[in-house]
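With one protein chain removed, the remaining protein chains of the complex are shown where they sit.
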Amino acid sequence: MNPANYLLLSGVLFTIGTVGVLLRRNAIVVFMSVELMLNAVNLSLVTFSRLKGTLDGQVIAFFVMVVAAAEVVVGLAIIVTIFRTRRSASVDDANLLKY
Amino acid sequence: MISHLASASSTAVAAGDIKLPSISYSALSPILVVFGVACLGVLLEGFLPSRLRPQVQPVVAVLGFAAALGCVVSLAGTHELTAANAVAIDGPALFIEGTLVLFGMVSVLMFAERKADPDGGALVADAASLPGQGTHRLAARNSQTEAYPLMVFAVAGMMLFAAADNLLVMFVALEILSLPLYLLSGLARRRRLLSQEAALKYFLLGAFSSAFFLYGIAMLYGYSGTVSLQGIAVSSGLLGKTDFFLYLGLGLLGIGLLFKIGAVPFHAWTPDVYQGAPTPVTAFMSAATKIAAFGALLRVLYVSFAPTQWDWRPVVWLFAILTMVVGAIVAITQRDVKRLLAYSTIAHSGFILVGVAAATQNGISSSIFYLLAYGFTSLGAFAVVMLVRSGDGEANDLGQWQGLARRSPLLAGTFAFLLFALAGIPLTSGFTGKFVVFSAAIGGNATFLVVVALVTSAIAAFFYVKIVVLMFFQEPRAEGPVVVRGSVLTYAAVGVGIAVTLMLGIYPQPVLDLAREAAQFGFVS
Partner (left out) sequence: MPPAAPVQYLPATGVFSATWLLVLFPLIGAAVLLLGGRYTNKWGPYLGVLTPCLSFVFALFLWMAMIGRSGDSREISSTLWTWIPVNGFHVDVGYLIDPLSMTFVLLITGVGGLIHIYSLGYMAHDERIRLFFGYMNLFVASMLILVLANDYLVLYVGWEGVGLASYLLISFWYFKPEAATAGKKAFVMNRVGDVGLSLAIMTMFWAFGQTNFAAVFGGIGGAGSGVALALTLLLLLGACGKSGQFPLQAWLPDAMTGPTPVSALIHAATMVTAGVYLIARSATIYNASQDGRTAVLLVGAITLMIGAIIGCAYDDIKKVLAYSTVSQIGYMVLATGLGTAGYALGIAHLLSHGFFKSTMFLSAGSVMEGMEDTTDMRRFGALTKAMSVTHITFLCGYLAIIGIPPFSGFWTKDAIIEAAWDKGGTSGTLLAITGIVGAGFTAFYMTRLMSMTFWSKSRWRETFRPHDAPKVMLVPMGILAAGALCVGGILVIGRLLQNWLVPSVGEYTEGVRAVNPWLMSTITLIVVLFGVAGGVQGFVRRPVPTTAPVPVSPLVMAARHDLYDNAFNEAVLMRPGQWATRVLVFFDNRGVDGLVNGLAAFIGGTSGALRKLQTGFVRSYAVGILGGAVVALGALLLLRAA
C-alpha cells in the first residue's frame, strides 16, 4: 500500500483530534482527543521512518508514548482535583477567569 | 509530491551497528546538577519528616542552583555538541542556563515566603483535599513542599529546552518544563477554584499546542530524514527538493514555541493562568519560561532555518506586531494587577520578537539581554504583589491599590520604579533592553517593526503610568489593602529585582558585553 495513505490517515486522525478538542465539553474527552492527536503524530513518524529508511522516527514514537503517559498522570490529577471541587468535568464550567 | 515520497518506500530499514554516543558530562554538568537536585528533592520529600521539609527543601534548591551556576561559569566559552549531537553547549545556551538558574534562585525565595500569608506561604497545604475538609485544617500551617522539586524539574527542563540541538530532545524538554508548571499553577492557597481552573486551562491548551509542536517535528523529520537542527538546516539549503513538509513543519513547530512565549493569538492562556496561579509561580513563569522558550525559538530559527529566513521573517513580523498591539491595548482596561502584568508580559514578548525578527547576531544578543533584564524586573514586581494584601489573600484588584503610597511609600515607590522599568523609562533596564532590541531590529532591516514597537511602547507606558498615578495621587479606599510585613526572603527578591533593574539601566555594559560575547560565539552549527 502506498505509504502516503498512512500520512493522509494521520492527517485525518489529527484533524479529528483537533475537532474533538474544540467541540467536546468533558475534560476527559478533550484530553483523550489530545491523545488522539499525539497518536496521529506517531503514525506519521512511523510512516516517515519507513519512507526515509531510518529508525529515528520509530524511536521518537516510543518517546512520545512515554511522554504521553506522563502527561496522562498530570492531566488526570488536575482534572480529578477540579472535579472534586466543582462536581463537574465540563471544561465550560470552569470560566471564572476571563476578560 | 506525495508520490515522490512513495518512491522511497522500498528502502529497507536497516538497524546498523549501534554505537554508544560519547557524552561530555562536564559540558552537561549544569543541567545534570539541576536534574540531580530535583531528584534529591523528590527523595527528601519521601524520607524527611514533614516539619523539616519546608526548611530543608528551599535550602537544597538554592544550593543546587548555586552549584549549577558555578558549573555554568566554569564552562564559559565552551562551544560543543554532545550526547550524539543532541545537546549544544554554546554561548546562548550557557547564557540562558545561567540566567535561568538565577531566576530559579530568586523564585525559590518567593516560594519559601511563609510570613506574608497568615496561614503560611502562597502554596496550598494539600492540593488534593477540598477546602474545609479535615486534612486541610490540620495542614493549615503547612504547604505543599513538592513544589520545590517540581520547580527544580521545570528549571532543568528549561535549561535543556534552550540547549537542545535535536527536536526530540527539545520535545522531551518541553514536556519536562511544562508538566511541573501545570501542577504548580494549581497550588494556590487562596482562591482555590481560580487556581485549579488555571491549571486545567494551562494543561489542556499546553497539551493541545504540544501536539502541534510534535506534528511539526514529524513533518520536519519527513522532510529531512533527521530531527537534528543542523541536519534540517543542511537539507533545507538544498535546491530542488519539494519543501511543503519543511514549511508545514516549521509552522507547526513554531506554534508550540509561540504558545510558550505567549504570542498572540496563542496567548489566551497567559492572563488566565497568571491570574490564577500562586504569585511565586506566576513570577517564575513570567521570567523563566519566557527566556527558555525564546532560547529554543532563537535556536530553531537561527540554526535550522537560517537558509530560509526570507520566508519566515515576515511571519515573525506579523506575530510580533499582533503580540505587541494586542498585549499593550488589552492591558489598558485590566482591573486585576496580576492580569495586567500578564498582558504586559505578552506585550514584552512582542518586543522581544522584534529582536528575533532581526535575524542577525545582534538579534540574539539583544533578545537574551532583554529577557534577562525583563525577568528580574518581573520577578521584583510580582514579589511586590505578594506583599499587598487584603483580608483574604492578595489584593489583586487595582482599586485596592489606590493610594498605596499613603500606606507604604517605600513599597509604592519600589513598584513604581519597576513599572517605569517595564515601561522602558531611561535609567532602568527596560530602557536599555528596548534600546538594544530595537537597534538590532533596525540593523536587521526591520525599521517598520520598530516604529510599531515604539508606538505600542507609548501605549503600554500609559497603563504603567496609570498605576503609578493611582498609587500616588489618589486617596486610599477605606477597605484598601494592607501592606504586610513579609519575611526577609521576599524583601530579598524585591531587592534583587530593583538592584538588577537599576544596574542594567545605569551601567549595563558588563552584561551587554556578556550577551554579545555569548551571541558572537553563536549557535553551534
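The first chain written gets the first letter, and so on, giving A and B; residue counts start at 1 in each chain.
Assume a residue touches a chain if its C-beta (ideal position, glycine included) is under 8 Å from a C-beta of that chain, and two chains touch if they have at least 3 such contacts.
Computed from a predicted structure; not experimentally measured.
> Which listed residue (B:65, B:274 or B:312) would be found touching the missing chain in the intact complex?
B:312
> One chain isn't shown here. Among B:271, B:295, B:403 or B:430, which residue touches it?
In the full complex, the listed residue that touches the missing chain is B:271.
> From the listed residues B:57, B:107, B:209 or B:490, report the one that touches the chain absent from this view.
The one listed residue touching the chain not shown is B:209.
> Considering the complete complex, identify which of B:48, B:234, B:248 or B:306 is in touch with the unshown chain.
B:248
> Residue-wise, where is subunit B in contact with the chain that is not depicted?
200-201, 204-205, 208-209, 212, 243-244, 247-248, 250-252, 254-255, 258-259, 264-266, 268-269, 271-272, 311-312, 314-315, 318-319, 326, 329-334, 362, 410, 426-427, 432, 435-436, 439-440, 443, 459, 462, 506-509, 512
> Write the list of subunit A residues that the hidden chain touches.
Against the left-out chain, subunit A lists 18, 21-23, 25, 30, 91-92, 94-99.
Convention: only the chains that are shown with their structure count from here on.
> When the C-alpha atoms of subunit A and subunit B are each averaged to a single point, how far apart are the two points in Å?
Chain centres of subunit A and subunit B, defined by C-alpha means, are spaced 24 Å apart.
> Could you please specify the touching residues of subunit A with respect to subunit B in the complex?
Touching subunit B: residues 2-4, 7-8, 10, 14, 17, 21, 27, 30-31, 34, 37-38, 40-41, 44-45, 47-57, 59-60, 63-64, 67, 70-71, 74-75, 77-79, 81-82, 84-86, 91, 94-98 of subunit A.
> Per the contact definition, I'd like the list of subunit B residues that touch subunit A in the complex.
Subunit B residues touching subunit A: 2-3, 5-6, 8-9, 11-15, 127-128, 130-131, 168, 171-172, 175, 179, 182-183, 186, 192-194, 196-201, 203-204, 207-208, 211, 214-215, 217-219, 221-222, 225-227, 271-272, 275-276.
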